[in-house]
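Report on the following structure.
Here is chain A:
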Amino acid sequence: MLPVASLLILVPLIFAAVTFFTKTKDQAAGLAFLGSLATLGLTLDAYLNFDSSTAAMQFFESIEWIPSLGANYSVGIDGISMPLILLNAIVIPFLILYSWKEEREAPNRFYGLILTMQAAVIGVFVALDFMVFYIFWELTLIPLFFMVNIWGGEKRVHASYKFFIYTHVASLIMLLGIFGLFYASWQQTGVPTFDIRELVAQFQFLGSGLLRNAIFLSIIFGFLAKLPTFPFHSWLPDAYTEAPTAGSVLFILLKIGGYGLFRISLPMLPNTGNPKLMIMLLGFLGAFSILYGSLVALRQKDLKRMIAYSSLSHMGYVLLGSAGLVTLSVSGAMFQQFSHGLIMSILFMSAGVIQSSTGTRIINNLGGLAKKMPRLTVIMMIGFMASLGLPGLTGFIAEFLVLAFSYVNLPGFVLLALLAIVITAGYYLWAMQRAMFGVYNEKLGDVRDINSLQVFSMGVIALLVLYFGLNPNPVLNMMITSSEAIVSLAAALGV
Partner candidate 1 sequence: MRINRPLAFLVALLFTAVVVVGAFGTSWNTVSELPQNPADQSNIEGIGMLIFTHYVAPFEILSIVLLASLVGAIYMAKGEGNK
Partner candidate 2 sequence: MVKTAPEELAFIIPLLPALAFVITFFFGRKMPSGGAIVPILAITVSFVISLMITLRLLANPNEVISQSYPWFAVLNIGILIDPLAAVMLSMVSFVSLMIHIYAVSYISGDPGESRYFAETALFTAAMLSLALSDNILQFFVSWELVGLCSYLLIGFWFERPSAAAAAKKAFLTTRVGDVMFLTGIIVLTSDLLKLAGRLSDGTYLLRFDEIFSYIPQLSALQANIFGFEISHLTIITLLFFGGAVGKSGQFPLHVWLPDAMEGPTTVSALIHAATMVTAGVYLVARTFPMFIAAPDSLMVVAYLGGFTALFAGTMGIVMNDLKRVLAYSTISQLGYMMLGLGLGSAIGIEAVSISLFHLINHAFFKALLFLCAGSVIHAVGTQDMRELGGLGKVMPVTAATMTIAALALAGFGIPGTSIETSGFFSKDAIIEAAYLFGEHSNNWVPYLFSIAAALLTSIYIFRLIFMTFTGKPRSNYQGHESPAIMTIPLSILALFALVFGGLTKTGFTAFLEETFANRFVNLDIGSLAVIGQNELLEAAGHEPVFVLWLPMIVAVAGFAIAFMIYYLRIIKLGPLASMKNPIYRLLYKRYYQHEIYTEFFSLGIVYGVIAFLLQILDVIIDSVVEGIGILTVGVSEELRRVQTGVIQTYATGVIAGVSLLIILVKLIMEVL
Partner candidate 3 sequence: MIPLIFYLGLAALLFSIGLYGVMTHKNGIRMIMCIELMLNSANLNLVAFSSYTDTLNGQVFAIFSIALAAAEAAVGFAILMAIYRMHDKINLDELKILRW
């Protein structure tokens, strides 16, 4: 059998390397598209061979790397990572198609970076060793940094540095936590290991509650800043807004924060010194992020910034669902990651189209675009509706699972989050009304509707949003299996 997990990293990486050496735009985009298609093929192969009835690791590979430190190159796929890999593999080809016709400098580097990013993110998802995990984790910074720094908007330099330094500092704190875990476990067992599952299992045997709290908090800090969640989100609006459309979508696909939460933090959570306190903390941050993101989005004048804050609001569901610690709430949180990736891709692509065709993103300067861009309007409407949680689209399933089942443990926070639902609808509809409906703003000149490649790429993602909204089972079942394993751990400890 193929070593799928490794190939999923290697294929995009190799294609990325070759793409860097192409000369023309079409060559670069074509090659990158080919690479992403190959990745998609591999992913589908993995998905079809995936057994969603078990929470065990599948497609497992392990090679000894640094024996003296117990670091191995070990990778594998399970129900937590499979949907996220799937998400990445699905969206990237359409992202490349979407941006094919755009004019820009150095297309070879642009598409090369997209593929590098894909490799890095998938690397994080399949890594089962903290060394490998951290290396890929940091690798994701590089393409994003250049994406923003080279092809971004006006304040791109500031935004890129802010993003880079902020999340890098958070990652370093996480690294500190990882080392703490590593050394503490080494002391405990006498055998050094960087194996994620082994270390997470060791966590409960470690020294004092204070130490466990410190390790837990420093590791989760890295995840929370990457997710991001209130109050560690201030890199997000700048970076999302200044990034080129493809960059924004790559940011959206950067689901490593939430992934780390499920893979590492949640299994550790019940064993911390004060699990109740930690749950309250996470629940509060999640619920407050939901409310906060939507209220701040309400006041944004820039379409892309509004979507960025809405993204923050959505990420709150991931945290709230995780803190809920009920099987279905955790799977809801996982599904929210998946659904958010699809929905926000549509929204950022739409905002990108609006900016490139009208030259502005300020909502009040737009108006009546529905008349000139009917196809965009339909797709954008699907995106907006999915994002505000309309049933039948993916957003609803995730939000319902999170809210309904987190309520079992965290009723107060869920009620807080529910307040945000109306507000979310408010800013989306407001934006829709101002930008798309009403009388056409003649100052915008002659705008053209989206080209057929864009219709195709956005349309397919919109159809997926609809499909997974009607039938979430293809990804939800494996999430439920995995989250059952996580939650049973917590239940065993009576949390």
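As a selection rule, all candidates are chains of the complex that A comes from, given by their letters.
In the analysis below, a contact is a pair of C-beta atoms (placed from the backbone, for glycine too) under 8 Å apart; a residue touches a chain by one contact, two chains touch by 3 or more; residues count from 1.
In this text, all values refer to a predicted model and were calculated from it rather than measured experimentally.
**Q** Pick the candidate that touches chain A in this complex from 1, 2 or 3.
**A** Of the listed options 1, 2 or 3, chain A touches just 2.
**Q** Under the touch definition given earlier, write down the residues of chain A that touch candidate 2 in their complex.
**A** It is residues 162, 165-166, 231, 233-235, 292, 295-296, 298-299, 326, 328, 331, 368, 370-371, 385, 390-392, 396-397, 400-401, 403-405, 407-408, 411, 414-415, 418-419, 421-423, 425-426, 429-430, 432-433, 436-440, 471-473, 476, 480 of chain A that touch candidate 2.
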